[in-house]
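Excluded from the complex is one protein chain; the other protein chains are retained at their positions.
This part shows chain A:
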Amino acid sequence: AEAAELRARLRAVRHTVLVLSGKGGVGKSTFSALLAHGLAADETRQVALLDIDICGPSIPKIMGLEGEQVHQSGSGWSPVYVEENLGVMSVGFLLSSPDDAVIWRGPKKNGLIKQFLRDVDWGEVDYLIVDTPPGTSDEHLSIVQYLSATHIDGAVIVTTPQEVSLQDVRKEINFCRKVKLPIIGVVENMSGFVCPKCKNESQIFPPTTGGAEKMCQNLNVSLLGKVPLDPQIGKSCDRGQSVLAEAPESPATLSYRSIIQRIQDYCEQHHFQEEKIM
């Protein structure tokens, strides 16, 4: 009966993309937010951004929605809209203060994630982007389980170039394979830094073992692109603005746009193939 409830609620979602990483701090939330912004640039498209990082929800700040609260209506919880066609949900909106710690064990976190899927009135959605916390635990198992009521196009896995990140990301790739979650591809974030003054390029996180490129070759997954380390990105996130809008010509923005296009192409193509089969 529960599964039926979820299926009903998620029936109107066309594409679902999970943003994962084994590692923390590599830019999952930043990427999720920019993916959502990028897709929502087309006003005919309805985009939903769901933040299931219960302990460390970054999406409200990154989307400029700190302090917003969730409203209830007859049809369920209302997402917080940043644009008419871009709705957001996060535990951050349920806290009385942004510094409140959510000190919950797994089962309680799972309960909230289920509520996010069952009780939020997303309406008709072209793209549901799900931002996750680092790791391979309750939140990840639960979201894959609950979303089996609908169709997950796949996962985008974010990493940084150094081995300490890659070793966690390899685990995440294995997690995806274990739960039969298709991998759309890997994004290498913080990949090189170009000095704004002298334009010299440095590797702040040197890819001592070949970076994401080598890992993708070894594990036969797609490398969607590399995004350079750009202080503008962090600043925009802190201020709740989209770097795609604030710095439209920057190398980082151009990288993001190319990656977003590839994700879109993947989703549209697979949808087309499914329709053909049906």
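By our rule, a residue touches a chain if its C-beta (ideal position, glycine included) is under 8 Å from a C-beta of that chain, and two chains touch if they have at least 3 such contacts; residues count from 1.
Everything below uses one rule, namely that contacts and distances are computed from a predicted model.
Peer 1: Name the absent chain as its UniProt record does, using one of the following: "NUBP2 factor", "ER membrane protein complex subunit 2", "Calcineurin B homologous protein 3" or "Protein YIPF".
Peer 2: "NUBP2 factor"
Peer 1: Which of A:51, A:153 or A:172 touches the chain that is not shown?
Peer 2: A:172
Peer 1: On chain A, where is the contact patch with the chain that was removed from view?
Peer 2: Residues touching the hidden chain, for chain A, are 22-26, 54-56, 101-107, 109, 133-138, 140-141, 160, 163-165, 167-168, 170-175, 178-179, 234, 237-238.
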